[in-house]
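Missing here: one protein chain of the complex. Every other protein chain is in place.
Going by the order they are written in, the chains are A and B; count residues from 1 in each one.
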Amino acid sequence: ETFSFTVVAGHPPITKGVANIRDFFIPEVNRRLEEQGKHSIEWTEAYAGSVADVKGVLEAVETGIAEFGYVPHLFEGDKLPLEQITYVTPFGTSDLPALLKVITKLHEQIPEMDAAWAKNNQKLLAPVGIDDYQFVTNFEIKSPADIEGHKIGTGGLALNWLTGSGATPVAGALTTYYNSISTGLIDGAIVFESAIAPYKFYEVAPYITKIGFGAKYSSALTINLDVWNSLPDDVKSVITEVAAEYRDKTADAYYTAGSTSLDKASAEGATISSLSPEMRTAYADNMPNIARNWADKLDSQGQPGSKTLETFMQLSNEAGLEFARDWTAE
Amino acid sequence: MSNVEIGLASIAVILVLIQTGMHVAIALMAVSFVGVILVKGKFAIAGALLSQAALDSVARYSFGVIPLFVLMGVLVGASGLGRDLFDVAGQLFRKFRGGLGIATVFANAIFAAVNGTSIASASVFTKVAVPELIRQGYTPRFSVGVVAGSSVLGMLIPPSLLLILYGILAEVSIGDLFKAGILPGIVLAVLFSVAIILMARFASGFTGVSNRLDTASIATSEMLLKSAPVVALILLVLGGIYGGFFTPTEAGGVGALGAFLVAQFKGRLGWREIGRILIETGQVTASITFLIIAAHMYSRLLALTGLPNAMTDLLATWNLGLTGILVLYLIVIILLGTILDSASILLILLPLILPVVEPFGINLVWFGIVTIIAVEIGLLTPPLGVACFVIKSNLDDDRIGLSDIFAGAAPFALIMVVMIAIVMIAPWLALALI
């Protein structure tokens, strides 16, 4: 049997998660199906918002416009609140591959997470994340006090990471930071490491200060649930296997790209420094407990907010992933 | 029918429906709906595509400021600023044959520095320039053509909504793109002016003969006085962007407020007038944005049929060099420009072409400028030419048909093709200021 499937992404294939769908997931699924010799898939690929915008992929997969989608769930806080877990627990690990393994386990222990995807008529095939977030600024940061009074570009839930720091968060995106820094609109930005070299932020903001907000679980490769349920078992198992490899491969790609990016920035003249663990802890402790606030709010809506938070912290501990602050503590 | 054939057929059907006088947005919607039913086999999916595109496709900051850029244009028109700018430009170029045409181009180039969309340029100068051009003896066809042609400067000279969209899709610095648009914008304006002089001399049947003797001469002091408010507005917008006070997107909001204050200062706005301006802004915004939404529905259908992918795959098998690929790419853009709006073309083509051209190590800023000029040709070409539509909807004159506007704009579209060649041969035009 030949299936005809569409895969959509709001992000362009420059994004590693999308590039790996095109260059790994699809060809690898095809190869294994061909080995089995029973089924094949004809793919239609529509990336960069040509069928659905970054905020529309979830719905495109839900309604069946596309069978597969690269869903950046960090924009879907309303519909997928529990998936936001890593954004409300900053100062975790930089080890993205390890983090995503914890995320997979978390989904096994909190059935409500998969249920939320199911409510949007899809199944999570592979979690995708991004590497560690750092400060990139046009002034030197020797201690957290140095960012007081500065304007820092950031976006989404990461805006919360500046609460209590004395800096002004300015909403922006990767494509606007360079220009905004060069015109003086902002003095720097919070960005993940692998973006620093491609966007040449060091040209306008030569100080890279590793504070380690942590790697984040931001996106997911999903499949329409009706389609999934209608698939023969051997196709399902091929997709599941390749999706797991896609998860690891993509996580490794971001992780490696992070250090490559820093090396390049350094070679181009950027000054890279790290805040001491004590300073990092002090910064984290100075924040309001955004994780508890988030969990309490979800609890009040009948969602297992606290349970997800506690399980996530516990699973992280078991995996040896450390946090600068215990977000479960009151 | 294969999906790719459905995609091809849909293009033909759209061309026919538009010819029957069906509202373009409705034609695009209808074809998208039926097309998705054919591709996906389900009404519900086709309906979902329509409703999702309606709710999401323009939900971006850069689209959100469209009404503000239009409002700024309408305010500049209503407060007489556009007229003053046009008067001053007319004075500057009164010695030339076709002087008022050149003045239109010049005023548009200046106005482009404070607005981000050709829609606003076309709206304002239809009101300001067309009646005066006709009064001075130019043909209606040339009068609307020169406004249509010079309106493209609005999105080449920064700030520009199209360059912002390109920057987002290609992940290129929007600031660099803005700087890169300046010189090609100026060169294009000069080319337009030269062409107007040549046409006025050698094709006066097309342009008409100007009886410019009755233009009253304006004293230098009055010229300065008349241009002061516009210069202030430009300083506000450009100074704000490059001084680090706001982003190019936010410039729409600040510029609209600035235009409002200038208009108030000139004492032109009563409540009734403000109401009229808001309604006018709404009519232009609604008709054009609804068209853009419908074009997104259609471009989503095209992407679902796999037609664009099939075309790129075909392109890859031909083993063309970089130049061959670029030429074909530009031809495809110009062809798509006849039936799609600018934003949809970028959304469909960029994800396909970028992986093809990136291995050649081309400069993506330069590539962006070439792309934008090609995309903007589509503003002037029938059957779907947004700039011409905007002029038609702003024109209270039934004697000038849409076909006149397209015919009048044709020479300018041709000059833009020449401009593409120039930027391809001389990339430094785009890169010198970065």
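Following the convention adopted for this analysis, a contact is a pair of C-beta atoms (placed from the backbone, for glycine too) under 8 Å apart; a residue touches a chain by one contact, two chains touch by 3 or more.
Basically, contacts and distances are computed from a predicted model.
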The complex's invisible chain, by UniProt name, from "(2Fe-2S)-binding protein", "Coenzyme PQQ synthesis protein D", "Modular FeS cluster scaffolding protein NifU" or "TRAP transporter small permease protein": "TRAP transporter small permease protein"
Given B:A59, B:L225, B:I331 or B:V418, the one touching the chain that is not displayed: B:A59
Option from A:H11, A:K101, A:K123 or A:K151 whose C-beta touches the chain left out: A:K151
On chain B, residues whose C-beta touches the chain left out of the figure: 18-27, 29-30, 33, 44, 47-48, 50-52, 54-56, 58-61, 63-68, 71, 240, 245-246, 250, 252-254, 256-257, 275, 278-279, 281-291, 293, 382-384, 386, 389, 393, 401-403
Footprint left on chain A by the chain that the document does not show: 77-79, 81, 84, 87-88, 149, 151, 156-157, 159-160, 168-171, 290, 294
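FYI, only the chains that are shown with their structure count from here on.
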Whole-Å gap separating chain A and chain B, where each centre is the average of the chain's CA atoms: 36
Chain B-facing residues of chain A, complex: 6, 12-14, 44-53, 55-56, 59-60, 63-65, 172-176, 178-180, 182-185, 198-200
Residues of chain B touching chain A in the complex: 3, 36, 40, 42, 44-45, 48-49, 52, 56-57, 59-60, 167-176, 241-248, 299-300, 303-306, 308-309, 347-348, 350-351, 354-355
